[in-house]
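After this line comes chain A, so read on.
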Amino acid sequence: MTEPAGIVLKNAWLIPAIPLASFVLVGLVVRPLSRRLAGIVATAAIFVSAAMAWILAWEYFSATPHGEPTAVIPWTFEWLRYQTGLTVKLGVLVDPLSILLMVVVTTVSALVHLYSIGYMHDDEGSGRFFTWMNLFTFSMLGLVVAPNIVQMYVFWELVGVSSFLLIGYYYQKPSAVAASNKAFIVTRFADLGFMIGILILGFYGFRLFSELGDAGLQPFDFAFLTSPAVLERLATMHLGTCDISILTLSMVLVFMGAAGKSAMFPLHIWLPDAMEGPTPVSALIHAATMVVAGVYLVARLFAAFAASGTALMVVAYVGAFTCLFAAIIGLTQDDIKRVLAFSTLSQLGYMMFALGVATVGHPLGYTASMFHLFTHAFFKSLLFLAAGAVIHAVHTNNIWEMGGLVRKLPITHATFLVATLAIAGIWPLAGFFSKDEILGAALDGGHPVIFAVGLLVAGLTALYMFRIYFLTFWGKFRGMVTDPVHEVPALMRVPLVILAVASIVAGFVPMGRFVRIGEEHHAGINLAVAIPASILALIGIGLAWILYSADGRRAAQCTVRMGAFYTVIKQKFYIDEAYLFVTRRILFRFVARPIAWFDRHVVDGGVNLSGWIARTTGSVLRHLQTGQVQVYGVWFVGGALLVLLILWAGWR
Partner candidate 1 sequence: MIFLPELIVVVCAVAILLTDLWLDERRRVILAPMAAIGLVVAMASLIISVPQNGLTLGGRFSVDPVGWWFKVFFLLSGLITILISLDLLDGRVGVRMRGIGFRGEYYTVLLATILGMMVLVSARDLITLYVSLELATMPLFVLTAWRRDDAQSGEAGMKYVIFGAMASACMLYGLGLLYGLTGSTALTAIDRQLANMPAFWLATAMLVAGIGFKLTIVPFHFWAADVYQGAPAPVTAYLSVASKGAGLAFAFQILYRWMDGWIADAAVGVAVFAALTMTLGNTVAIVQHNIKRFMAFSAISQAGYLVMGFVGGLPEGIPAMLFYLLVYAVTNLAVFACIVWFSNQTGKEQIEDYRGLARTNPLIALTMMLGLFSLAGIPPLSGFVGKFFLFSVASKAGFHWLVAVAAVNSTISLYYYLRIVRQMYIEPADKDSTRLPITPTLAATLMVLSATQLLMGIIPSLYETISSQTLAWLAR
Partner candidate 2 sequence: MDYFFVLLFSGLAVLFILGGIILSYLIAPHRPNRIKNTPYECGEIPLGSAWIQFNVGYYLFALLFLIFDVEAAFLYPWAVILRVVGFPGLLEVGIFLLVLILGLIYARKKGALEWV
């Protein structure tokens, strides 16, 4: 086995360092000079970084064509020394998983930056926008290359901060401000679990470290935490007399952080609101990169999750539930970006449960999850960018005020269609292959319920995606805007086309060769899975076509268009009425409405409640502060007596 080597690999620290340097440069020097230049410098830096990431991938995988992939740490720096043997290092970890994420993050980020030059052209604050975007890219790369859990936590927070700043970019809008606060507070709340999980792991890891440690490792390193010897010991340790092992406890807590970042139910509430940010931000952060950080974290610690079966089950079922739940809500939304947000939730659910159904003996789901992460990044960011182009053109987010944009926005339409087909899982586009692998993994792994959910959601995905597709591009324009609708400038078209090409070809990447556990496997197309999934997707598309292709004034229009099939149309009309009855009267009222209500009032309310409790406690406690020194004196004496009492009790 040869150690991979190469110039870029040796200097892999440059990949996150270039965006950092650019962040400082743009933020302090370029931005005051010219906001146009700021965009160009920021974009160029990310492109350099992306090129390096691709070369790195080539160098690494050409050095290990078929051998077991090795993890290389080409650069490291000692950050905190707690005591001898317990230090925390900052470093760059290069292994297949981090390379995959580096490629995805830098590529999508570079294209989104390029698109933003056009999108933010008229915005006065675009210099600030590019500064924060660079900061985000740097933090995300820092998170991806983290060789230990502490570094990951540090960058995890930085990613949260930059997301907060970008969601609140339109600070004049109160809703954007509220959304940014909500996103930050909800994820921070989830991070609390992550942090406690890290502390527990660190505490026990350090205890085991003296006997199981290895000279090259530190207690917080992923390599140490996922080594079989440590996992075996952690799985047998128990917290007091509880039945829960330390491993399960800490992994569930860590998963809480992951669920917050990846917006799993019930911590998903921030993501739809986060759409208040500029559309490129939604494309980069809330579709392709930051929200997959949770998936990435679970994949990083996969061995530990797998060693604790319970934690893995939590991952699987939370993922599957979110997958279905979000898809159903997605059917009822009218804001194009919100539909895409719920779609993101649903797809993240796919990735999560794919990890959940994998085991060490049967690791197909692991590869499938990473594969879906890879393909989803392209088509989902494309969907957002194309939606951004539409919004740019018609100045509204409401799909009922769009329509008939096929001719007016040909390129946007074509790319949006490609992405929609890809997410719906139509052969031979990217989504087909990755979804097929996930469903196959669920079926082979012995999880029929999860498989069924995945299959159902495949149909629902096609339905809600084509719903917005038809309403946006087909039919007649229903909006209020009277000024002519223009296609986006060339600068914004380039990223759309590149991402469309990527959405078509990404499915042919042999992911099983690159990112895997154990033996290399070539997953062919599993027909038993692919056929029902494709049929369901086609049914979804067909249903959407029937219901939404004609602006909702279906009866009259269909008669005109398909005169010969009048009878059939009549029947269709009947079906439509039935569907309307079913959706409006039954589905919508009894299923989607309650879910949406539950979401808004109970889940959301729970988070608001905790804020309210803290505030109310504060207002009650402040009344202790009367301003009278006599009262303070009484408290003082009371406190002294309390101390005395504690001492007295201590020696009894």
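Throughout what follows, a residue touches a chain if its C-beta (ideal position, glycine included) is under 8 Å from a C-beta of that chain, and two chains touch if they have at least 3 such contacts; residues count from 1.
A word on the picks: all candidates are chains of the complex that A comes from, given by their letters.
It should be emphasised that the depicted structure is a prediction, and the values quoted were computed from it without experimental measurement.
Looking at chain A and the listed options 1 or 2, the chain it touches in this complex is number 1. Listed in rising order, the residues of chain A touching candidate 1 in the complex are 78-83, 153-154, 157-158, 161, 165, 168, 171-172, 177, 180-181, 184-185, 188-189, 192, 195-196, 199-200, 202-203, 611, 614-615, 617-619, 621-622, 624-625, 627, 629, 631-633, 635-636, 638-644, 646-648, 650-651.
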